[in-house]
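With one protein chain removed, the remaining protein chains of the complex are shown where they sit.
Coming up: chain A.
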Amino acid sequence: MKLRNTLMAVAAVATVFTAGHAVAQQEQYIGLPSYRVGPFGASGAALYGGWIDYMAMINARDGGVNGVTLTWEECETEYNNARGVECYERMKNRGPTGNSVFQPLSTGITYSVLDRVAEDKIPMVTIGYGRTDAADGTVFPWVFPMISTYWNQASAIMNYIGEKEGGMQNLRGKKIGLLYHDSAYGAESHAVMDRLAEMHGFSVVKIAVASPGNEQQAQWLQIRRERPDYVILWGWGVMNPTAIRTASRTGYPVEKIVGVWWSGAEEDVVPAGEAAKGYTAAGFNPAGTDFGVIQDIMSHVYAHNRGNMSDRSRVGSVLYNRGVVHGIITVEAIRTAQEQFGTGRPMTGEEMRWGFENLNIDEARLVALGADGFMPNLQITCEDHEGSGLLKFQQWDGEKWTVVSDWISGDRELVRGMIQESAAAYAAEKGITPRDCSAQ
């Protein structure tokens, strides 16, 4: 009898939950392959937290997008490729129209599902990571490495260094150290740095740091021996504070280190303490809570104690704000798609893809979103899935990040050429016929 009662109770609970799903109507489902544990858990929590808070704010303030409520579900990937694939498969058919967009925040998972998204017709958006040559929309219609690719970032960093040196011509004869995370992510920097070095006449010293990178004495001794004029820190996770600390121990000036956007968050500099004062890093979104969109999140979400971040002081941190950028881009794509295919109903994967491809967030739209200066303007086209290529550089003063540059672009012509070259090679290897964008 006892067992039967328990079973009944379980059945009742199960009915409640399934019923909860069934009454839902006009919902846009977004599957979030998040990671909150593991080596990069802290970063994942901030990023997905920001994204979730933005969607919660849209639901609370506007009642969704044109009346369509945003719903989401998290799936823990632990930043592990196999788990990421499982999450992708689990979420792809949920919700009324399936998963709207897949954004794994992990280059490894991006590669693992690259073929699957085209087959399942689910757009994949990789903002600031992932496969660089996927920016060629003719070969990769379903992948959107938005705002900036790694190659463009490398080029933008060199432009920034050139600006500091008083012009690109002054880079001739200079020596640039490239301290990179020894993985697919770190290897992305090589081809473009070699090309840039050839163009501008500087030399590159590539120094690998084995993952996770919590021991870098040998690497920094090599840097001391080589005496590069600048060091580009191409790191992730625990590698970043370790690099900054070891640099100060070996006497390399922190002002001469420029980090990439995955090396430029509070999580990277705070553990390094005093040593990080004066460190500069790239980013496509500044830190801070002074933006309209963050204020809206504060008043509509956190004021009602519905925020996702358990530590409220992390709202406005670099990675949190980056998560908000993810939210803005996702919601704007839904809006764009709805304007084309009909408002007030959830969009399918194919309609979402159209929405991303025709996304145009210009200055006026940014002001309307309360995101002026919060992210670069962004226009995606059929050929160009990158869309912006603009970066800002921020410096850590020991307390907070301060923006020290205007929006800086990379050498887009050069990068675009390399992207097309690489994408064409991929298309040839896989037997893909690039689509004709004039026919779209």
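FYI, a contact is a pair of C-beta atoms (placed from the backbone, for glycine too) under 8 Å apart; a residue touches a chain by one contact, two chains touch by 3 or more; residues count from 1.
Please note the rule applied: contacts and distances are computed from a predicted model.
For the complex's missing chain, which UniProt name, "Inner membrane protein YjcH", "Branched-chain amino acid ABC transporter permease", "Na(+)/H(+) antiporter subunit C" or "Nitrate reductase subunit beta"?
"Branched-chain amino acid ABC transporter permease"
So which of A:E76, A:D296 or A:E332 would be touching the chain we can't see?
The missing chain is touched by A:E76.
Quick one: say which of A:E89, A:E339 or A:D362 touches the chain that got left out.
Touches the omitted chain: A:E89.
Could you tell which one of A:Y185, A:W234, A:F284 or A:Y320 touches the chain left off the display?
Checking each option in A:Y185, A:W234, A:F284 or A:Y320, the one touching the absent chain turns out to be A:Y185.
Tell me where the left-out chain touches chain A, residue by residue.
Residues touching the hidden chain, for chain A, are 13, 17, 34-37, 41, 45, 48, 73-76, 78, 80-83, 85-86, 88-90, 93, 107-108, 111-112, 114-116, 131-133, 182-185, 187-188, 190-191, 208, 210-211, 308, 310, 422, 426, 429-431.
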